[in-house]
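The structure appears right after this line, and notes come after that.
Missing here: one protein chain of the complex. Every other protein chain is in place.
The letters A, B and C name the chains in turn, as written, and every chain counts its residues from 1.
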Amino acid sequence: MKKFFSLILLIIIVVGMIYTIHQIPFGKNQSKIGKYFVANGKDETGAANIVTSVVVGYRSFDTLGEVTVLFLAAIGLGAILTTTKKQNHDIEKASLILNTGCRFLFPLVLLFSAYIFIHGHLSPGGGFQGGAVVASGFLLIYLACPGKRINKVGNTISESVGGLIFIILGAIGLFVGDRYFLANFLPKGELNTLFSAGIIPIIYIALGFKVGSELNSVIDKMMEES
Amino acid sequence: MKEITYINPVLLIAVPLALAFIIPILKFVWEKSIKWIPVAGFLFDLIVSITLIPIVLQKNIIVKIGGTTTPFSINLVVGPAGLLLSIMISLAGFLVAIYALKYIQEGDKTKYHILFMLLLTGAIGVVLTGDIFNLFVFFEVLCISSYALVGYLGNRAGIESSIKYLIQGSIGSSLLLVGIGLIYGQYGTLNMADLAAQIKTADSISLFVPMFFMITGLGIEAAIFPLNSWLPDAHSSAPSSISAVLSGIAIEVGLYAMMRILFTIFAAESFMGFLLFLGVITLLIGEMSAFSQNNIKRMLAYSSIGQIGLIVFAFSIATASGLSGGFFQMISHTLNKALLFLATGFMIYRTGSMEISSFRGLGKKMPLTALFFTIGTFSIIGLPPFVGFASKFLIFKAALAKQELLFIILIAVIILTTVIEGAYFFRIIQTLYFKESDDKSSKQESAITALIPMFIFALLILILGIYPNWIMKFIHSAASELLNKMSYLRSVLG
Amino acid sequence: MDFLYNYIYYIGAFGLILIGLYILLVKHNLIKMIIGLSILETGVNLFIITLGYLDNGTAPIFSKENLESNMMVDPVPQALVLTAIVIGLAVLALALSLAIRLYDSFKTLNLKKIKEQKW
Partner (left out) sequence: MILFYMMIFAFVGAFLIYFAGKSFPRIKEILAVVISFLLFLFVALLYGKDFQINYHNFLGFHLFLRINMFSWLFALTITFLGFLSIIFSLSYMKDKKNNAFYYMNMLFVNIAMLGIVLAGDLISFFIFWEIMSWSTFLLISYKKGSALPASMKYIIMSIIGSLSMLIGILYLYDLTDTTIISQLSHIIRFINKGDVIFVVILFSIAFGIKNAVIPFHNWLPPAHSEAPSPFSAILSGILIKMGVYGFLLLFYVIIGLDIIFHLTGLTIVLNVLAAITIIFPTFLAILQNDAKRLLAWSTVAQAGYIFMGITYGTELSVAGGIFHFLNHAIFKALMFLAVGAIEYRTKGIRDLNSLGGFIKKMPFTFAAMLIGAMGLIGLPLTNGFVSKWLIYKTLILNGSPFLAFAALIGTWGTILYSYKLIHNIFLGQLPAKFENIQKAPFSMKMPMMILSTIIIFFGILPGIPLQFINKIIVSFGYHPLNVSLFGIVSDSGNLNIINILAATFVIGVLIVLFFRSGRKSVRVDQYDNYAAGSFIPKEKYSYTNSFYAPLDRFLNSFLKDYIDIFYCKSAALIRHFCNGIRKIYTGYVGSYVMYILLFLAVLIFVQLNWSVF
């Protein structure tokens, strides 16, 4: 009975959505702001990847909030999990092959992640994706070498400094050029080269570090629990 | 025209964020200073917000972020309404941060302070932003930090409430996101003013459906009647300083966001009649549920639901005076409920129990705390000369000015709820002062750092209760800004 | 058939949203509910991405010279979804940590049995 009732409710909701969707032709037009970004993005921000120019350029304030959310998740997770009693599990050691393989892969993963977030303004990718890859590298180590832990101080510092660089870069924008927050005050450079798009790559690098270390601390906390 | 120079309001958000990011480093360098960081941050916000008042009263400040062209980059719109909320948030944040200096003893204190700062920073972001997706992001900052803070103490109640809150809150934000998506798909823009310019008034189903989604999503945080089940659990299980902020700020920010969307984007006049009833029902349910509570924090939480209902009612009158009443009630509720929760926090701390019956004789043991609690109580019931009277007075006046039978009936219901409210609040006063306690231990006044913020709240309640005119000009312009869609459009789009 | 072809993404997105909400409505187990939340979020994200789709469009990256800007898909939904995913991740992490604590305290994850906070 309850399931039936639930289904009816959900169907009503979806019917409402379908009625609205009728107003939106599928796959036909670009939106108003989308058109503008595609047309002007590369000139205004200097980033070849328009998604990046939106994420770190036009809507970088969203990104600031997003970083904050991630930061919050790490902090909140820590706050919630601090008060548990630590249980000592005997974790079975991983096999030699896994162990060695992971150690071998780890620097490569980090290198790859660095590539992703440094080239965020040129190709698909960016700070978040790169950060996720960083974290996956650390996750490998955690899984393969029980007992190894990240350097918490270093992790915290990179977490904080990453965020601070973002805000400080934004705040510098208040004093130079057009005087608005998160203004792209550095020279745009030549399109499609590494040193282009002003502050975007710098922010993305900072974000890469920040996201990576935040995910690391999440993983670290979770691993401590298990 | 000469350009007015002002401090960029984006600092209201950026500075607390930067401070929050610094805190983890400070932990290694100078741990003692951490608890002062929120105090400093919100003091800064308070000062900046107040200095902005005269400028904002003349015209809205439009702050561009990440780009210069208006509908394409995010902007902050600092109007009187947003600034009013921002002042309230920073004031409450500042005082509650002082309170927390001594109050927070358990758990990971560093993380508490970070979460607390981000909670209120998210709130400031929500009230100042002029972009619906940005609103969603800051709303999430607010929500996620409150999920974490509700479970901060790590006790059974806290964890249980937190997870329930999280489930409901996440559904809310998903619904909000669907609403934003539906709007974006139709109009191809996310800027509120740009949307408002394209939507003259909500008339077709394709507008109503996203509106319903957004109302439901924001309504969960704003604790409107069927959506508020998380509130009593969360507010009663969080540490009291957080309950003060959640009750005093978070739900009002949710309500503000909802009203901003309803009035500015959709201009849904026809929907207001429904909200009128919803407000009164919320009020009724909240007060009735509070009536027979024995747990004081749960009672206060239910009372918050009631107050929110009253604010919704006031806003839904949809006249300038109704909106003024709503804003005034917001201010008064922030002051009252924050004061009540802060006082309750130390009373619980000293007695070790949340049962009202265990507060017997606290009027003698904690005279000042009990006095402040009494002031908050009187104010929330709406007795003169406290600020709650002024706000209820304005709401009644606005409702009666409509001169319709419907409003007289609704006001009769509101009177009934006030009577119920009086009944349970006066019961606590009697318990505090006129019942003998069992143990004869000596005075145990709250810590001085807790008394100072309580004193300031109580003072504000009294002063604003006697001289409400001092803020009326500001409130009027806030109300007319929220009500007048066209002036908002003109100020943003030029 | 044409209908299905035109609306397949919407159907998928709505289906995911529906499934997520349905799980949240009828399941009692916290982990299942968290999975439901995840599915719901995925559905919403898919829905938003779909909004930006352009028939035969290309990725909005000027990796080569002379790319037609009006043949590129809308970059905005992608940016929004990037944010939404991160937020979803944050919520998920928090939810899981709370689930761990909840299990520590109550020794069960069945939310029907965890009803201390009521009335």
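General observations
What we mean here is this: a contact is a pair of C-beta atoms (placed from the backbone, for glycine too) under 8 Å apart; a residue touches a chain by one contact, two chains touch by 3 or more.
Worth saying up front: this structure is predicted, and the values here are computed from it rather than measured.
Shown chains touched by the missing chain in the whole complex: A, B, C. Across the entire complex, the residue among B:F116, B:F389 or B:F457 in touch with the chain not shown is B:F389. Touch with the chain that is not drawn comes from one residue among B:N8, B:Q186, B:T216 or B:N336, which is B:T216. If you put the hidden chain back, the residue from B:A18, B:I167 or B:L460 that touches it is B:I167. Interface note: of B:T121, B:S316 or B:T418, the residue touching the hidden chain in the full complex is B:T418.
In the full complex, subunit C touches the omitted chain through residues 21, 24-28, 33, 111-112, 115-119. In the full complex, subunit A touches the hidden chain at residues 6, 8-10, 12-13, 15-16, 19. Annotation for subunit B: contacts to the undisplayed chain at residues 163-164, 167-168, 171-172, 175, 202, 205, 208-209, 212-213, 215-216, 219-220, 226-227, 229-230, 232, 268, 270-271, 274, 285, 288-289, 291-293, 302, 364, 378, 381, 383-385, 389-390, 393-394, 396-397, 400-401, 403, 408, 411, 415, 418-420, 422-423, 426-427, 429-430, 433-436, 468-469, 472.
Here is the rule we go by: only the chains that are shown with their structure count from here on.
The chain pair with more C-beta contacts between its two chains, of A-B and B-C, is A-B.
Taking the mean of the C-alpha atoms as each chain's centre, subunit A and subunit C sit 16 Å apart.
Remark: subunit A and subunit B have CA centroids separated by 30 Å (rounded to whole angstrom). Subunit B and subunit C have centres, each the mean of its CA atoms, that are 29 Å apart. Shown for subunit B are the residues in touch with two or more other chains, namely 133, 137, 140, 144, 147-148, 151, 154, 159, 162, 178, 184-185, 190. Listed for subunit A are residues 17, 21, 24, 29-31, 33-35, 37, 59, 62, 65-66, 69, 72-73, 76-77, 80, 84, each touching two or more other chains.
For subunit A in complex with subunit B, the residues that touch the partner chain are 16-17, 19-24, 29-37, 44, 57-62, 64-66, 68-69, 71-73, 75-80, 82-84, 153, 156-157, 159-161, 163-164, 167-168, 170-171, 174, 178, 180-183. By the touch criterion stated above, subunit C contacts subunit A in their complex at residues 6-7, 9-10, 14, 17-18, 21-22, 25-26, 50-55, 57, 59-63, 69-70, 72-80, 82-83, 86-87, 89-91, 93-94, 96-98, 100-101, 104.
Subunit B meets subunit C in the complex at residues 133, 137, 140, 144, 147-148, 151, 154-157, 159-164, 166-167, 170-171, 173-174, 177-178, 180-181, 184-185, 190, 232-233, 236-237, 289.
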